[in-house]
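What you see is the complex with one protein chain gone and the rest in place.
Labels run A, B and C following the written order; every chain starts at residue 1.
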Amino acid sequence: MRTNSFLGILWHTIFILTVFILIFPIIFALGTSFKPLQEVYNNVLNIIPIAPTFDNYIGLFERLPMIQITMNTFTIATVVTIMKMLISFLAAYAFVYFDFKGKKFIYFIFIASIFIPFTVTMIPNYLIMSSWGLADSIFGVILPQISDAIGILLINQTMRSIPFSLIESARIDNISHSRIMIDIILPLIRPQLMSTGIWFFVNSWNEFVWPSLMLKSVDSYTLPLALQMFISAEGGTDLSVAMAVSIVTMIIPLLLYLVFQKYIIGTFTASGIK
Amino acid sequence: MRTNSFLGILWHTIFILTVFILIFPIIFALGTSFKPLQEVYNNVLNIIPIAPTFDNYIGLFERLPMIQITMNTFTIATVVTIMKMLISFLAAYAFVYFDFKGKKFIYFIFIASIFIPFTVTMIPNYLIMSSWGLADSIFGVILPQISDAIGILLINQTMRSIPFSLIESARIDNISHSRIMIDIILPLIRPQLMSTGIWFFVNSWNEFVWPSLMLKSVDSYTLPLALQMFISAEGGTDLSVAMAVSIVTMIIPLLLYLVFQKYIIGTFTASGIK
Amino acid sequence: MKGIEFKNVKKAYGDTTIIENLNLKIHEGERLILLGPSGCGKSTMLRMIAGFEKITDGDLYMNANMVNEVPSGKRNVAMVFQNYALYPHMTAEENITYGLRRNKVNKQEIKRRLDSVVETLLLEPYLKRKPKDLSGGQRQRVALARAVVKESNFFLLDEPLSNLDAQLRVSARKELMNIHHTFKQTMVYVTHDQIEAMTFGERIALMNKGELQMLDTPENVYNRPVNIFTAKFIGSPPTNIMDMVYDNGKAIIGNQSFTFDTKWVKHIEASNATDFVFGIRPEHLQISKSPLENALKGKVKYVENQGDQYAVFIDMANSEVIAMSNSKDWNTDEVIFVQPMADHIHIFDKATTNSIGYPGV
Partner (left out) sequence: MKGIEFKNVKKAYGDTTIIENLNLKIHEGERLILLGPSGCGKSTMLRMIAGFEKITDGDLYMNANMVNEVPSGKRNVAMVFQNYALYPHMTAEENITYGLRRNKVNKQEIKRRLDSVVETLLLEPYLKRKPKDLSGGQRQRVALARAVVKESNFFLLDEPLSNLDAQLRVSARKELMNIHHTFKQTMVYVTHDQIEAMTFGERIALMNKGELQMLDTPENVYNRPVNIFTAKFIGSPPTNIMDMVYDNGKAIIGNQSFTFDTKWVKHIEASNATDFVFGIRPEHLQISKSPLENALKGKVKYVENQGDQYAVFIDMANSEVIAMSNSKDWNTDEVIFVQPMADHIHIFDKATTNSIGYPGV
């Protein structure tokens, strides 16, 4: 559809502003992470460091087991993502392709659970994990994150876009449900699955409150906890190091995005964005 | 589609377990919030309090301006939700119904931004808000939360399910785009819009890290910050009061859910769940 | 019996009954058409045979076995879906062989069946393409091929030609016919298109509102409709239907009359009906500007070009009657003579809407 020129200019302005708001903080973080500490405060909104230095990064890796911390964060995010995807996929399949008693009610509970604040369930979960001996363990961080109905909702919506007759065609050919999932459903919704997965991963990667409750020793820390150390350090905020942590935090998601870019683009071209 | 009995039992087991995992913490929180402190530790996993008491709630409201805190949280969540919905709606409309130069590129940036950890943008945002004099203000909490491309993505997907010919039919009748949005698009995607909105609201309601960075005085606190006070209180964890905060935190989302239940159910019946 | 049999079958969704009580025998190896307007239950019947819909009451037999509880995959049924239901991520070849491969048919056998069907349906150039790179007709053939390679006893087709344009339908029908000649499956073919039904069916089961209206050969369905619904549903333009009063060897239609021959007089007088309906197909009305023997008079309303013939819409006895003509020279409001051909008259009992039958048959 053609757009008239006034609307055209309006949209473009909104878009460029939004893109700027999205992009600016990243450039800022990158710049600051290479600034010496005094320049940070003297020269706050000037993005390019006057005297670039690697000191913040070197100091960071000396003070904290950053490799271990990155590994912890990665393990948690990966396991959470895989488990959530698996459960969501199976549950969504059941909701879309089966009729069973109480289906509506159970779906209703699932949806309702999306609207329950995490803060409500946090402490009971903490107590359960503690009683299972999982306090200060990354498995204690992982387990409660797995039960999240939003994945069921998202995958359910994608799955329903597959014509029912594809499944019927396979059923009449005596193909089992597990085979149908693997051979037909999975390939067809893979792009959407990828996006959802990456989104889960990033959410878990960013999670602060729950890991901060569970994890006490620096060796079991995740990246957001490390970041927090430099923001609310007792001696005040060590901004340039904090920015260095930010940049480290960003590396893996960025790599992930680049690796899976093809699928992510696929998702949005498949959904009609040319 | 009919399910054979083995699969049937399997699904039911998975579902009942999941529902239990989702529901149990809420019941636990409710029970604990009515327990005297000593009972909390002696009697951890017994849900029903032996000697129920309102003391936790009374103490809570005496120690903190809970009405003010709830209002803060509500204001933030409401404004964030409305702004995000509005921007997402307009942007999604532009992406779906207009062709403009750089459309693909801009969409790509938007999607990429979803995968950038919040921790990266947090401190730059903090500095910007501070320099605008919005530190310790709920507006400082609100502003950076508004730029979130996930809304565009979700609404974009829903909008594309509307046949293009509806828009063309209106265009040939000389209806303006703003009228089309209000008269046609909005009513048709209202249920999905509602769900997305509620989800945004609850996410903002739960947000801890960003408000904790911005808000310093107890009067400007949000509920998750209040909760945190009793979890990581210097004198150790005051679990029963924390649970009382949890329950208070849950009230508004629960009310919201009940009020908009009709629409939420609508969304999922419209999407084929019978 | 071999073949398929519906015995007192009922199908309801909750309180909505689609089919009340259906009895139907489909012979082994025949091409049976399930024909009817949308919502008549024909697709539901096909889906019950396929095992996609549970039977609410009654029994369904396939090859003499009661299959009410037999799952789809165990019924040895092949099906062509209306939307073809091709797997979008598989090539034509993968689509065709997928079921065989997963059911562990051995490789030589898969190759043999694939080669055979590819040859019959001329699919060679398209085997490596995905459905999105195929035209509508090519997709339809791939869907057909996928069903054929199963070499099942039962072959179900759900409006398989409805997404093809007119030219392609003719050749697709021919291909289907070839397939049936080769494999002699029991074919059940759902359509709402009477031309498809007439050309492809050995027998037609005409359905309406969940009830079987007529089950017979295309010739009989066309020439000897058992009730008004059948007479009107089959044929385009549809059979003309007029109320008539029988009076002493004559049909009084409006204020005109038509004299029956003796065979019809005997037949009508022998029937139990009291009120009658007169039916005649447009192609069995002769029209003329000059008087015709035993004809009714009517006024031309307008003429519709049908390509090889013209449909003349005539105002006659307070109803609209259509006659086919090779000429288009009929003027609006001109009074013409309309002569029903005596051998092609249909008489129905107005109360039951059933045909009173035909003299000497």
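In the analysis below, a residue touches a chain if its C-beta (ideal position, glycine included) is under 8 Å from a C-beta of that chain, and two chains touch if they have at least 3 such contacts.
On a predicted model such as this, the values are computed, not experimentally measured, just so you know.
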{"item": "Per the touch definition above, residue among C:126, C:233 or C:246 touching the missing chain", "value": "C:233"}
{"item": "Contact partner of the left-out chain, one of C:194, C:240 or C:355", "value": "C:194"}
{"item": "Chain not shown, touching residues in chain C", "value": "37-38, 136, 165-167, 170, 173, 177, 192-195, 198-199, 218-219, 222, 232-238, 281, 283, 304-308, 311, 328"}
{"item": "Residue numbers in chain B that touch the chain omitted from display", "value": "163, 165-166, 168-175, 179, 183-184, 187-188"}
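In this text, only the chains that are shown with their structure count from here on.
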{"item": "Cα-centroid distance, chain B relative to chain C, in whole angstrom", "value": "56"}
{"item": "Separation of chain A from chain B, taking each centre as the mean of its C-alpha atoms, in whole Å", "value": "16"}
{"item": "Numbers and ranges of chain A residues touching at least 2 other chains", "value": "168, 171"}
{"item": "Touching two or more other chains - residue numbers and ranges from chain C", "value": "52, 71"}
